[in-house]
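Okay, here's the structure, questions in a sec.
All protein chains but one are shown in place.
Chain IDs A, B and C follow the sequence of writing; residue 1 opens each chain.
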């Protein structure tokens, strides 16, 4: 394909480099809303004590609806998305989000349902949530499920609280003297893992990665000997896309040291129907339904992070929970003595969970397994096409994703991982995840997912190879990329040094 | 604003100049659909006589849903639209389409309603259509309404059939010897007017435009004397955006000649609540609800073109029609002896009419009048800012739109109306209507509508002025525009000479 | 007013710039005596929540077919429409664009129309198709207008088995441009028109022969033989086809149809009380320059990139005015896009399976109803393959039966006498799509049984 014409002129163009903010568009007296009831606002205001009454109206933008809609439609056009292009962002599982799921979540019975509706009036929704609890228990191999966590990290937090509650029970029963506080976390772990450990009031013990990309088993043994082991947090396949084949040895080592095993389910999408965390010996699992069960990411959320646990931990799960009585009625449990409490206000992100339910129903046991099979197939196919130009961090069969290193490329040409990432934008693709996991030099982490076609993978591979070639021939073009995006590289340092976080319009004291 | 960087390279870029067709994306064995019922297809096929059974499957594209969605989302991004930018396309009334209308039209009770549903089960929808009939009667000043026509031109056709039926009745009553066949149409008329006259089995008599941009009254008188006058078709304000102040004289002249008066309501959006065709002396009116009552244009349709007529023509209206009984029940009339018949299968484009109903309800008598007021205000405001650089075809107060001439600009700089139109794209705007009406040299017809802000009008005026200046300074840049669109000027002659109307994939005999 | 942004300040400033004092002055051209004194007889405007409440009240007085089971057919059908169709046609850039007059800003719409033309060509096996007409009925009418212009003849022969609504529109149109409509009825027992009776009406003054396949009773006409007969006298063979049937039924182009038209509603369009849907038209090469409506062609831009434009516009009203091939301007583009997405979603296999299911469901519903005491087979009998719909004869007036069956949360069908008086009061037209389950069909049987008691 050849280049599009250069902009020869001073016209802003069809895709201008910047858009006014909604505050820039504000004009006094404009408005979009009209309220359904006429009330004497001042009279009502006057019933509010002066000290509690608002003095000046909030500096919100004043625009009519046509301006509002056009503004946000234009902004949307400045985004890349899974619906508009390939998005191989490693660890984020950017797979297609079925449109029918959005419609089901929007059905008035579901969308307008109040969380405190009497169960008799909400049997359908409770049944749906109960079915999803079962499905997640099945996928994870751990039967007791809470749907309350709003995201993966939230699930991690919930899981570690369960871990702590379990150890406290052991203390109470006199089985151990005091609550253990150390959690083993591999150095390949996602940042949320250690961050969660800290928030949960525990300590991280970092474990190095061995030559095959797995956890260093000796280091695990030493750590178990040296620390008061509360448990282990592990992703398997891990963030290198590698399945740790010595997982059984790892889990039994930690268990022998008295620890519980926490499985970070962000990569569960690789192994559905093939193996289950519960079968690997894990006690607690979170599932990122916005990854494995394909709910749209929304530019950062919402997602959901249900947690499944072994039966012996079930009594500790947060509340409320949905249960099914013998007579088939569904009900909501709001009190259990030993529960850790609540981690969000109601049932969790139900609007997201409905989509996860739909995904499970459409796929079924056959489709879920096939989704993982093709995700792994696509990843290995792409790896096979890139391996020779960008060496994999660990050259072996990968699972749903793999990590390449641009270290050699950088030494040879000065082109870094970030430059390759920016340059791939000019080919119409979203870049891979960069510089993660941390232990890989100039890491590029690629996850194609099962919803992409072979042609797309071939075209992406060709583009990556072209960039590597270009790096040797004309590194300047690569290092100055992107060249076709609405804006070019942005000055992040400047915004960190002099943060501008709020529109000037708001600060102006009219 | 300064220019975005040129594409320095051979990467296709974020907005590639062309996209593969959905057929290009087809691969054998791929599919998006899954059917809800398993049947033995071959067994069923075998019950169909060989001669009537399909031999080879149709050459439809084979793609999975992720490919389907991405393809069409990407294509959508290659369009300009009212939601993404200013669209001053004269005569087309590109005003904002309220989002809530789409949701109301999609309510299952409305969207899934079958047209042959027994009236007892469709009272709500029948009431809605009846309310809309009243509103259109009120706006036009003519009480009897059919909602059946699917667009303006369809309304014109319906209207002329009514005109003919009325004359035939006069023949039958012996009032006249034979059916008159001549219809007066001003030379400013939209192309659909004369085309409809022909389809309706009538003859067009073209009337020139006078010095003020109105109909040449003498020519009307002469034509009335010279021809067998079936009637007149007129838009007022006309396509020059001019209100013909001698309308009363025109209508009475035609009436005296025995003709009926047809009002092309495409420009009714200029005069809502100010004056009404019925009051001007017209007998038959069509309303382009996709213009005046703001329903989305859909890239060419669907619209709706309800027709309102004087009481004395009511018995001729097409069927079915919605009526209201004394007891408040709504009913459907499917037979009336003198009806001209049917012009579409059922009630017309109900999904569009529901939006028109919503527009009337939200605006009410106050809002409708204000919509016209601001539409006319915006047009005159924009005219005031452009008058000195591009002379108006008729320099007087305009109504909702106005026509400028680039004739002088062309003589001075070689830059034609089409060049100005293409260049305005580089400023992010859709061009005005070009080369219409035909009598204006290098016409540019501009209709801002009431839903645009003053700032938008100011920015557009500045861009137009900049282009006129650029035409003098650097006409080459203007004449080679656009420079920032996905594709540049397209070779229309080639496609007319060697039409390629179907994807090669379809013609390939696999 | 939420949709017109101008504030009082704006209005004042703009009036100043124009140089007038009041908005009223802008309307000075309207003669005093023609001005509306007083206000329109309409309520005041309301807020969005109030509008939604009004709509909800009307909806509550309208049957909800996502809850009540319907067996209505005769040109509008309750087919499944995948969410992807709605997601795409609701894209602002498609929904709020005008006709693609400026190709550089309309490649999205233009390419989808090109793809739509291609998909219609694939279904019909004809080389050219247009960008849509109002509906299937006006498409038939436009086809006859085209035939008249092409042949210079003014008689039409029409099979009596086309849908009554289509027939009504055709009569209205043909009358306008002065064509004589000659209808060949079928033997009510057969339900299809015999080729001989048609052949006997064909002669060299016939502009076109109009066939509907499957016909309005869901039965299959011997279309190939009829087409051949029309060809023999130089009449244009016009076939009105159900697009959903073309995965299983022979493509009309393959047996010589000159023009193929139809209504696109079965292809991803919600019934919404009858419209909007879209009419389509495909034709043989020889009719290309007589086609009505928009046509999109592939071409290249100045840099040689592939692009699309509205083409052959000299056929159209905005160029040719009174000499245009049709007066159509605004068409049904967004519905045609829905049709394209639906055809793509189905693909060749899906449309074949779905077509087969229509035969299976109709047969199952007919079989069940014929087990109801007193119910007799209608046109075509008890065994002829029927596509999606069929007629049965009830021992009581069909309208009463439908009325009583409604208490079972079910609409049993359409009293066929409303379309064909000759079939008598007891005739009921029943349609069963892929959305009608075995359970629905059983409920239909029970409801009719009880209604007949």
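Just so we're on the same page, a residue touches a chain if its C-beta (ideal position, glycine included) is under 8 Å from a C-beta of that chain, and two chains touch if they have at least 3 such contacts.
Just so it is clear, the structure is predicted and the values come from calculations on it, not from any experiment.
Considering the whole complex, the hidden chain is in touch with A, B, C.
In the complete assembly, the contact with the undisplayed chain comes from A:19, out of A:19, A:169, A:210 or A:441. Interface note: of A:220, A:240 or A:280, the residue touching the hidden chain in the full complex is A:280.
In the complete assembly, the contact with the undisplayed chain comes from A:153, out of A:14, A:153, A:268 or A:356. Chain C meets the missing chain through residues 48-49, 52, 56, 60, 66-67, 80, 82-83, 87, 90-92, 434-435.
Counting the whole complex, the residues of chain B in touch with the unshown chain are 2, 4-5, 14, 27-36, 63-67, 69, 73, 98-100, 102-103.
In this section, only the chains that are shown with their structure count from here on.
Separating the CA-averaged centres of chain B and chain C is a span of 20 Å.
Between chain A and chain C, the centres computed from C-alpha atoms are 45 Å apart.
Between the CA-based centres of chain A and chain B the separation comes to 46 Å, rounded to the whole angstrom.
Chain C has residues 3-5, 10, 46-48, 82, 84, 86-87, 92, 105, 303 in contact with two or more other chains. In chain A, the positions touching at least two other chains are 2, 4-5, 14, 27, 30, 64-67, 69, 73, 98-99.
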